[in-house]
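A protein chain is absent from this complex, but the other protein chains hold their places.
After this line comes chain A, so read on.
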């Protein structure tokens, strides 16, 4: 497994901490997920650093790597400020950078994203940018200093799975050495397995677990699927064969007699 800014993760599973019915259920979901990274939103989950400390404490007690995010930020300035706040609260240079361009679908503003990624990378942050599967944008993010890319599967919270498999495959082949994390849009474990089979390095999700009827059980389901996809990819799967047209000359028809 590739490392994330020098950190080897125990499992390729990153789990969000928003929208659980209660902190107790959140804790259970984490335990059963075996996730090695918890993402946490500074803006949505608490209005200011001091007032949110109970929640931060809870996240710290999960005992996994913490990846703070800038969810809910719409401008470069907002995202940069939130990143600073995150570094102060959690003492980590990691930041999952989100610059939202469209309120309804929460589609990333890739122009602002590249700009913010450059600023933060120069300031010593280790940026995990939430982006689309666009190759050119990915290239500019790497150019801006990002050593991890987080392409979406589908819009946040949609549960639609991998909307552009071709795009993700292209991203994989163009950036063989950059860790790729499919972030957002997954609803079912099979979709996570599919992403891992494509050679992605990790999966990040939140809603699919937190909004499930039994979040802890769903967390485990995803953990198994992610592991399964990872193993499958490492095992070098067979290629599907198109049997619709014959591959050998029909002369003689030995097997058809």
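Assorted remarks:
Heads up, the rule we're going with is that a contact is a pair of C-beta atoms (placed from the backbone, for glycine too) under 8 Å apart; a residue touches a chain by one contact, two chains touch by 3 or more; residues count from 1.
Here is the rule we go by: contacts and distances are computed from a predicted model.
One subunit of the complex is not drawn; among "Fe-S cluster assembly ATPase SufC", "Iron uptake system protein EfeO", "Glycine oxidase ThiO" or "TRAP transporter small permease protein", its UniProt record names it "Glycine oxidase ThiO". Between the chain not shown and the residues A:31, A:172, A:211 or A:227, the one that touches is A:211. Although one chain is not displayed, its contacts with chain A can still be listed: residues 21-25, 27, 44-48, 50-55, 72, 157, 207, 211, 213.
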